[in-house]
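Of the protein chains in this complex, one is absent; all others appear in place.
And now, chain A:
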Amino acid sequence: MKKLLLASAAGALLAGAAFAEEVKLGISLGYTGPLESMSPSMEKGAQMAMKEVSDSGKFLDGSTVVAVTADNTCADAAASVAAVERLVTSEGVKGIMGGMCSGETIASLEKVGVPNGIVMISPSATSPALSTIDDKGFFFRTSPSDARQGDVMADIVLARGIKSVAVTYTNNDYGKGLADSFVKAYEGKGGKVTINAAHDDGKADYSAEVAALAAAGGDALVVAGYVDQGGAGVVQGSLDTGAFDTFVFPDGMVSQAAVDKFGTQLENSFGQNPTAEGEGHEKFVAMAKEAGFDGTSAFAGESYDAAALMLLAMQAAKSSDPKVYKDKVMEIANAPGEKIYPGELAKALELLAAGTDIDYVGATAVELIEPGESAGVYREVDFKGGKLNTVGYH
């Protein structure tokens, strides 16, 4: 009996770790469509983590990692489902770094991820709807829910003494979720919202939206949109027609691109985005620079972390089977354990192989709360002097 047990235990070990394999990871991003300008840096972030793990030779007994990319278009849920379906059924990926936008992420998770039992870790889908979705434990995100951002933004706006605002949001799950959570928080705290109007991305002209917002009035304009999309169009129109001169920017708008575009015209404006302070972030930015891309680009760090978390969870579970390693993701992301910064993935793999617990910090100070999303530290910024200045952290 004892012998049999030993034999089966050995057999299980062998089955789990005997052969070096080629682990395929999917990357599902919107390479075309409204966020196509963000995707390249995000992919490079994820690829960097995969290369680091693969090159270390310590991953699952010398297994290698191969990335397979898919274009989810960000805007078209059906296209995203088809793209992710291809990753899962014909490429046989063991996990997916993605999706990118909230709407298509929900669709591809419900239609492909959960039914096929594939772990999806999104770096950038922030809709509150993803917190309550029935994901059977297969979905995580390295970005926080916008329910929290709405609250933080309302506090920041009121702290600056602005009592009435107009709100415009990009007409999708991200924009609507964020705008609604902001309006609720802001009105609850005593502010007044003069208008809460949608704008569509990628349209030819935003004069009508600007006209409506201007007619409604307010001391500032909250733009829950994208900086290389309608958000910028609305801001540009408002500046040109003198409708508003104070803007409040949530994460989709806070970026170097906004500064490059509007420069000193944003003197009175401010905003916030989820970000990491400290060591991990700086390290990541330096590594990104060496690899030839901009590590401060939106969600590049989150993408690195999403890919790293997935691979480390596999190592911790000693298996690349998503149904097995999904239970390890929260464990390695949070304390207790040895802190792991970007560039230390080889060390993390060694520690995990030796059975030591780790606490993955990564590029964005990852701390996952239930149900598997980032707790979220927000950085308050302003644009004084035509520069992006960090004012504080919330």
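Convention: contacts are C-beta pairs under 8 Å (C-beta built on N, C-alpha and C of every residue); 3 or more make two chains touch, one makes a residue touch a chain; residues count from 1.
One rule holds in what follows: contacts and distances are computed from a predicted model.
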Per UniProt, the name of the complex member that is left out, chosen from "NADH-quinone oxidoreductase subunit H", "Hydrogenase 4 subunit B", "Glycosyltransferase RgtA/B/C/D-like domain-containing protein" or "Branched-chain amino acid transport system permease protein": "Branched-chain amino acid transport system permease protein"
Residue, one of A:Ala215, A:Ala291 or A:Ala335, that touches the chain absent here: A:Ala215
Residue among A:Ala257, A:Met330, A:Ala353 or A:Val377 touching the omitted chain: A:Ala257
Hidden-chain contact residue, picked from the options A:Gly242, A:Gly292, A:Pro336 or A:Gly355: A:Gly242
Listed residues A:Asn171, A:Asn268, A:Thr296 or A:Asn334, member touching the removed chain: A:Asn171
Touch list for chain A against the chain that is not drawn: 32-34, 36-37, 171, 195, 197-200, 202-205, 207-212, 214-217, 228, 232-233, 236-237, 240-243, 257, 261
